[in-house]
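We show some of the complex, not the whole, and keep each chain where it was.
Each chain gets a letter, A, B and C, in the order it is written, and its residues are counted from 1.
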Amino acid sequence: MIIRERPVGPRLFFVLRGSILNRILVPLTGTTLTAVVVTLLHGELLHHKINVTTIPFSLIGIALAIFLGFRNSAAYDRYWEARKLWGDVVHRSRSLARQARCLVRGAVPAQAALGLGDLRVRIVWRTVALAHALRHHLRDTRPELELARYLTPAEWAGLQAASNGPEYLLQRLGDDLRRGLDDGAIDSIVACEMDQTLAAFAAAFAGCERIKGTPIPFAYSLLLHRTAYLYCFLLPFGLIDALGFVTPLVVAFVAYTFFGLDAVGDEIENPFGHGYNDLPLDAICRTIEIGLRESLGDEHIPPPLQPVDFWLR
Amino acid sequence: MIIRERPVGPRLFFVLRGSILNRILVPLTGTTLTAVVVTLLHGELLHHKINVTTIPFSLIGIALAIFLGFRNSAAYDRYWEARKLWGDVVHRSRSLARQARCLVRGAVPAQAALGLGDLRVRIVWRTVALAHALRHHLRDTRPELELARYLTPAEWAGLQAASNGPEYLLQRLGDDLRRGLDDGAIDSIVACEMDQTLAAFAAAFAGCERIKGTPIPFAYSLLLHRTAYLYCFLLPFGLIDALGFVTPLVVAFVAYTFFGLDAVGDEIENPFGHGYNDLPLDAICRTIEIGLRESLGDEHIPPPLQPVDFWLR
Amino acid sequence: MIIRERPVGPRLFFVLRGSILNRILVPLTGTTLTAVVVTLLHGELLHHKINVTTIPFSLIGIALAIFLGFRNSAAYDRYWEARKLWGDVVHRSRSLARQARCLVRGAVPAQAALGLGDLRVRIVWRTVALAHALRHHLRDTRPELELARYLTPAEWAGLQAASNGPEYLLQRLGDDLRRGLDDGAIDSIVACEMDQTLAAFAAAFAGCERIKGTPIPFAYSLLLHRTAYLYCFLLPFGLIDALGFVTPLVVAFVAYTFFGLDAVGDEIENPFGHGYNDLPLDAICRTIEIGLRESLGDEHIPPPLQPVDFWLR
């Protein structure tokens, strides 16, 4: 995610990081070169004048703009829903840790120093691992060794073998509820309260998997791309008579706008990647880690992640 | 569901699978042929010049585009809500299995090897069958024999006789709660917690039935189709004077855009079918099956479904 | 509700059932006749040429189209929310029946044969009556005698006297919870679980009453109708110079689109009526009835309602 103030004045046009210009450079250049050729030939192909006029572009332009707007809304809704789901992960993590610390009975107050042998500490540490595991699951990366410190060796091995890491850890949390019920550390009421938090985690995970696995229907994207390409490549034939040698400039401007709107939708449709416009999952997981470790009075807590060159990962 | 990267460059125009071109081929050809005839006759019918000009097409074009945009939004919302409901089925399945494994009392940890005689295993297996049964219910197919292994013979017979398969299985899950209460394996609190998960299933099922059974009001679709057809078939009379022999090309372009937007809405309005742009219910059910069987330590678990020629069913 | 495949080709224009053509026939004819008169007079009134040109129609056309689009969205949202609320009624009915059958203690499994004397059967039967009563309440019809078989004579009399039928039955369901608590058939936990289902019913009922009782603000509809009428009746004066004798045809086309969009919003704004584009409440209630009777092993269950001439009531 790019975090910076909106650049003002001419500098606005020299920002590359986070811009979608590199995504549309090829078709933009292609369209502009087409316009140059058409301009040089005065709109004639094989000595036949192709006179399209601007009428069809007016008729289709509105439909294209509305459709681009619709797709951008849909893409942004996905982006924002993904962020909301991670917001859920944040506050459910905090709530699960609070429930473990306060609703589970223990001889002494819960402290990091008690280690993984304490039911309450184990739940909190596993919750930290859960957020990281979800991040790796969504980005198709392997859980890193740093997760191992939050898990028992058996669980760390199991996590690496599991087909669905976050789900594996949720099941282990469920097992701990069973253990707590058997030990008398919790009663049915508290177990159900914490089970509801686990269910909310499961809902957030399924939501993220849904966004990752289900793109905007292919027929939509295809129709939209085709119309936008046809529009921009035919445009010089419509403008040449009215605009003359200014045609390539205008075509470049129009193509920049339409290709840009199209590309920015592609960019944020799947927000779980590693790009400039993706969600800063590393930073969110770090936030969770700091909060949960603080709540157990842990030491050597790492600082929050900061943007590097305006880019927060 | 088609899963592929967006094709770039000229290849964009040679993708057929997932395109809506075959849906609109007939009216598109009809419109273009009309335009060819009008062009050859110079817009005259029975020696009378029909001069419509482009004015009405500008006036109506905006309304048509906005209306197409509205219907596409509505159709996409249905598609996305359907996917959300199946996301609910995914995480409720996992939560019900976790509740069965962890909140229900048992002498030994729940394992697949205990078989259908164990209350916890029975609930988990039936949850797998539930997802499959919903899939068959929505696609109007018969439950396949593979479901039988997750059910007792009596239930498998009952499922085949039931008018509403998923609802039948939900009732059997409710019966198991009663049995668990009578056995003392669960108390009222846990029974109500699990009953809430059953209620959430019922809500997801009713949501899917709603989307399947209630199309966008017929008056809308009819008005929209009529306007789009009239628009495109009258268009040559409006363009012939300004564009001459380019008219059929432009009419084909405009008709492709408007018919295409119309058809793509039809395509995804009911997302439970077997088409290229429908939801991959087979793959989602397989995901549930894998997760639940893993959670019971089952063996011979099948792999996830993969797209075939970019198509995930 | 009209359920049929979208008609293709010329047949598209000969569908009347479910079309809004009869709603707009009067103003459409009026507008077209006005256009004919204007065309015959060459746009002159009392020997003064009224030259409006198409400019104002372009300026207002966009606002009108956007506004029609907004109102159609609002009307469709009402339609869809109403359907969702009835979806709630469906799955809450099933859940209440499941809770009655499984969470309420009884000497033998709940069966229809036990009759209204059994608390569980009474709750299920009353739930069937509840859906029917809501349907009658929303359509301003009297509960039919067929409801009587699901109620005790006293309740049937009370229902006919109540100002709000569904609310009356909800209160009786609440009374049964009290009786169950007093008998020991349920404990506080189960009573509260079932009370939440009753509260969800109350929410769905209030939602339906809200949609029925609160139309889109009158000022909106009035402004929209006035603008649309002015637009279409003035249009001939704007087109006559450019289009000549084709003017009435074009005016009819434009008026059909704008009046049609306006009328289709009126049509679905209140979806609880008996029209072609209203919700099929009879069929939904029948679905609930079948499901609940099946769950109690009842006999002589009626079949689902089918569309008659594409119309499902």
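Here is the rule we use: a residue touches a chain if its C-beta (ideal position, glycine included) is under 8 Å from a C-beta of that chain, and two chains touch if they have at least 3 such contacts.
None of these values were measured; they are calculated from a predicted model.
The copy number for the entire complex in this file, given 3 shown chains of one sequence, is 5.
The definition used in the following text is that only the chains that are shown with their structure count from here on.
Shown here, the protein chains touch in a chain-like sequence that does not close on itself. Here the spacing of subunit B and subunit C, counted between their Cα centres, is 24 Å.
Per-chain Cα centroids separate subunit A from subunit C by 38 Å. Touching two or more other chains at once is no residue of subunit C. Across the complex, subunit C meets subunit B through its residues 1-4, 6, 8-9, 12-13, 15, 18-20, 54, 57-58, 61-62, 64-66, 68-69, 72-73, 76, 79-80, 83-84, 87-88, 90-91, 94-95, 98-99, 101-103, 187, 189-190, 192-193, 197, 239, 242-244, 246, 250, 253-254, 256-258, 260-261, 264, 267-268, 276-277, 279, 290-291, 294-295, 304. Per the touch definition, subunit A reaches subunit B in the complex via residues 26, 50-53, 55-56, 58-60, 62-64, 66-67, 69-70, 73-74, 162-164, 167, 170-171, 174-175, 177-178, 181, 188-189, 191-192, 195-196, 198-199, 202-203, 205-207, 209-210, 214-223, 225-227, 229-230, 234, 266.
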